[in-house]
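I'd like to ask you about the structure that follows.
Of the protein chains in this complex, all but one are displayed in their positions.
Moving on, here comes chain A:
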Amino acid sequence: MDRVSVLETEISELRRILKEKENELQELKSLISDQQSSKELNNHSQPISDASKSSVDACLPKWAIERYSRQILLSDIGVEGQVKICSAKVLIVGAGGLGCPAAMYLAGAGIGEIGIVDYDAVDLTNVHRQLLHHESNENTSKAFSAAESLRCINSKIKITPYNVQLDSKNAQQIASAYDLVLDCSDNVPTRYLLNDLCVMLKIPLISGSALKMEGQLTIYGYRRQDHHQETYIGPCYRCVFPTPPPPAAVGSCSAHGVAGPVPGTVGTLQALEAIKYVIGRTERHLLVGRMLLFDGEDATFRAVKLRPRRPACVACGDRGGGRLIDYEQFCNAPAKEKDLDLEVLPPENRVSANELNVMMNNEERGGRHLVVDVRNEQEYAMCHIQGSVNYPVENLHRNLEELIEKTKEFDGVVFVCRRGNDSQVVAKKVLDVTDKERWSKVKDLVGGLHSWSKNVDPDFPVY
């Protein structure tokens, strides 16, 4: 055992030194490449290619032709496309399940500059799908962790991490350095912010989203001007969704789960659309005015037709846009993955984890209590308080009466769930049909099983 801990210590020390040296190398390289790239790839001002105007191949250095040859071989891309890719600047908002695969493919393809925004830190529950982050990155900045992995994929491109929460104050300054934005975020306010921002900057927004087994993808605010100076503009997010959804209708990966390859698929397709946009494909080939619906459960893809741009749209309409607002207020939700703290029940109908523990161990004095876990069957199977019974909230429209009958066999009932929101909702439903003298017997666990793990049973998994 001693040898194990000695090796672990040595390895982590070596890793620290390795990282220092990598950082040093990275800094040196970026200094050099800043000087070189303007010579090598920004061909437009280069005298040599000016002389042979039509032969764009002179613009790609040997290393780039070799490195990117497999995609240059495509007639869709070619040398001309690769030159565009190498000088493109893409901002990715969110280094999560969508942002990681999107960034990996864009870095691999040689996108000249990639910015990656995320305020959050790596959590071990992220690693099953956010493949730029590794176990050793736990608790470190996602933006930095992603940038570090991307540099391992491609050291020839510029990668800028932004370890900030994007908001109405900083968004414009960050995004104005880029040609297009990928919405890989996980919340409604950020989605509206990015839409209004991109409309304002007149750059497209490649918007992906995923939850459980499903994903959605489209490009908002696409603009094209043809030779006759006629402008085509595709719909923006607000053209299609002028009003934000009620917060209770918004699901999150942390509360509802997600299969890793689902955002993986959507993020990968975001990268593909980004590459197609960069090389000059138009709305005829891009997901503009269409939304791709991916259902991983049935393995189906369906591209449905969206409405056109609305001239009356408050963002992209003829008299719309122009400023960013307070999006958390507009959406009545925080700009992070939602974990609500509901207060449905009055304090006298709530118990703490410690109180519940005492109740369960003191039946002679306090009476017999039924502990009802309202999470879904999968969650209950993962872990549950011993002696509790499972009545998933999603099935209660069928078996609420059965549950109420069962509670009558006990002196009291305590509802529990993961964080103490659904448990209140169910307790409220039961209270609504309970006689007033029994009201004090119906309770829920404040803070849910998270609190149980923290205060009573440290071996209880937190997820």
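Heads up, the rule we're going with is that contacts are C-beta pairs under 8 Å (C-beta built on N, C-alpha and C of every residue); 3 or more make two chains touch, one makes a residue touch a chain; residues count from 1.
To be clear about the criterion, contacts and distances are computed from a predicted model.
The complex includes a chain that is not drawn, and of the options "DNA-directed RNA polymerase III subunit RPC6", "Ubiquitin-related modifier 1 homolog", "Sister chromatid cohesion protein DCC1" or "quinol--cytochrome-c reductase" the UniProt name matching it is "Ubiquitin-related modifier 1 homolog". Remark: the omitted chain is touched by one listed residue; of A:Leu124, A:Cys152 or A:Ala248 this is A:Ala248. Note on the undisplayed chain: of the listed residues A:Leu74, A:Leu124 or A:Val304, the one touching it is A:Val304.
Check A:Gly81, A:Gly94 or A:Pro204 against the missing chain and you find that the one touching it is A:Gly94. The residue touching the chain not shown here, chosen from A:Arg191, A:Arg350, A:Arg375 or A:Arg418, is A:Arg191. Contacts to the hidden chain, counted on chain A, fall at residues 94, 96-99, 183-188, 191, 208-212, 214-216, 240-246, 248-253, 256, 258, 263, 291, 293, 295, 298, 302, 304-307, 337, 394, 397-398.
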